[in-house]
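The other protein chains are all here in position, but one chain of the complex has been omitted.
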Amino acid sequence: MTRPILLKAEGLTKHFGGRPRLFGSDRPVLRAVDGVDLEVRQGETLGIVGESGCGKSTMGRLFVRLLDATGGKVEFDGVDLLSLKGRALTAVRRDLGMVFQDPWASLDGRMTVRDIIAEPLDIHRVAVGAERRRRVTELLEVVGLPASAADKHPHQFSGGQRQRIGIARALSLKPRFVVLDEAVSALDVSVQAQILQLLGDLQAEFGLTFLFISHNLAVVRNVADRVAVMYLGRIVESGPTQALFETPRHPYTQALLSAIPVPDPERPRRRVVLKGDVPSALAPPAGCRFHTRCPLAQDICRQTPPVVTVGADHTAACHFAIPPLAVS
Amino acid sequence: MAPNPVLEIDGLSTSVGGLTILDGVSFSIGDGEVVGVVGESGSGKSMTALSTMRLLPASVGVTSGRILFEGVDLLGRSETEMRRIRGDRIAMIFQEPMSSLNPVLTIGEQIVETLAWHRGMDRARARRRAIELLDLVEIPAAAKRISDYPHQLSGGMRQRVMIAIALACEPKLLIADEPTTALDVTVQAQVLDLLRGLRQELAMSVMLITHDLGVVAEFADRVVVLYAGRVAETGPVKALFREPAHPYTRGLLASIPPLDGPLAKPRPIPGSVPALVDMPAGCRFHPRCAIAAGRCTATQPPFVPLDRSHEAACWLAGPGGTP
Partner (left out) sequence: MNTEGVLAGPAAEAARPRLTQRHPMLHKLLRHRLFVTGAVILAIVLLATLAADLIAPYSPLKNDFHYRLGAPNGAHLMGTDNFGRDVLSRVLYGGRTSLEIGLMVVLASTFCGTLIGVSAGYFARLDNPVMRLMDALMAFPGVLLAIALASVLGPSVVDVVIALTVTYAPRTARIVRAAVLVVRRMEYIDAARVAGAGHLRIILRHVLPNSLGPLIVQMTFIFAVSILAEAVLSFIGVGPPPPTPSWGNIIADGRSYIPTAPWISLFPGLIIAVTVLGVNLMGDGLRDVLDPRLKLEGR
């Protein structure tokens, strides 16, 4: 049973800089997101993984209209998301939510928890007075915090609790689509597990659709239904979680998976160690962006690789979408 | 305990404003051994490293214990003596290479600075040695890059430069405080490979502080698990991962989502690390422990030996454990 598509991106692009300046030379263009095609189904969790500079956070922000895209199209529930303005944009914001990475910077320390959580309600004039208090209490309960938390200030809470407050805020307008941008990365391992459990419960209860952005593949593997791997602004591989992790088809995905230290000292690791560092997004390599570090690079890689279907709903952008390296 | 340990921490306790942070922490590091000190926030792992280097902030005081380095108690040494030791016999690398490197000096100058201060080398010799070191940490085109400033290098390369500075005087002990946490996974793999190679080549002991059990499993020989300022469990890395004896260690391992094998939703440890002012009596982990009972709530558990140098501070550990 395939669920209906909630969000569909085609050729999504975001370039920074490049505008001609009055004085001085033109700024170089940072191709943060460069032609992304993506589909998110209702009720699922799509994991977006990649290392720093790959553009995953930028892409998340494009989906909630924190940033304006340079090009491409995004269809959200039948509506052209990128072209909305004014009242129409404000209206669609009720369906969008976002949870941020830093539990300390994402809450305004001068406000009470109640005001923080209720801010979206205030902006859209959804509830006032007693009704507002009631909804805040309800949201606190849903994220596992006591009602007494409402009158306190963020500095009185721990990192994990602050993330819960951030989640409550993101859910206050009952959105359909929530972007989680490294939402557990700044938390301790045991606290991460608590928040992930909470997110799972919330998704099941409210039928939420999550875009889960993370650099931590182990976490993504256990929370996402499908995963997309990004490198330098492009998606290099995407597919169902199990398929992608068991039979990764793109050399970058393979290298990424093999590089992660596993908490098992007895497991022999066949490691693909990449040479060099990630190139700058200001001057990405021509053709396949990964070819400068790829153990399989050939001349043909200077041309943009096609997107090859390698399995059910599983694609990889590589000239040699190949079987995974054998583990000895 | 390893024979003739390079570093021996014995009953270290520190406090701030009357509250105990570290409480009787003891472990040792043998010659050429890598010991992983593992814990989450509030466990005291960074504080242990800072205590060893005598770099604690003014508000924190050492209330008891000894830190024996090559047989001499570091806590008794004068500041002048410590300055001779830091960077020379004991070196440290930190999590954030950008803030640990001086942004207004070239990387070459920063290495030369160490060599000049500790070894009294003249600039020409120091510069040659600096290029050697940059080669050692696998920085390409070392002779050219020696004049680069930190901001011209990527995160992975800056971390290598920090390692080069730390190794300049061939220290006996390297303290690495979350050395790869701020790096991308693929870069982390490179740096860990580098550290592994260097440690073999230079026969160096390493205190590796991290919250990442994967890194510990790959790189450490022995593991010390800290919880809320106390040692919960120590042991050889394979034994500890195969048969974790302390409920906290078990909980920690269970809360990590597995990268391969069957999918499992990570199982969280209920509750949270207690605040300094709210430390529970008895075993500090008992409020969050699934099997706590009886003595656990009242008396601090002793170390129960389980196997060769594998022990856990738990009333219920081992075959005869009773609450």
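Brief remarks follow.
Letters A and B mark the chains as written, and numbering starts fresh at 1 in each.
Everything that follows uses one rule, which is that a residue touches a chain if its C-beta (ideal position, glycine included) is under 8 Å from a C-beta of that chain, and two chains touch if they have at least 3 such contacts.
Please read all numbers here as calculations on a predicted model, not as lab measurements.
When the full complex is taken into account, the listed residue touching the unshown chain is A:D188, out of A:D34, A:E51, A:D188 or A:D264. Contact with the undisplayed chain is limited, among B:P5, B:G42, B:G87 or B:P171, to B:G42.
Even with one chain removed from view, chain A keeps its contact list with that chain: residues 61, 64-66, 89-90, 93-94, 96-98, 100-102, 105-111, 116, 119-120, 123-124, 155-156, 166, 169, 173, 188.
Just so we're on the same page, only the chains that are shown with their structure count from here on.
Across the complex, chain B is touched by residues 51-52, 158-160, 188-194, 196-197, 200, 215, 217-219, 221-223, 242, 245, 255-266, 269, 271, 273-274, 277-278 of chain A.
Listed in rising order, the residues of chain B touching chain A in the complex are 40-41, 154-157, 184-190, 192-193, 211-219, 237-238, 241-242, 251-253, 255-260, 263-270, 272-273.
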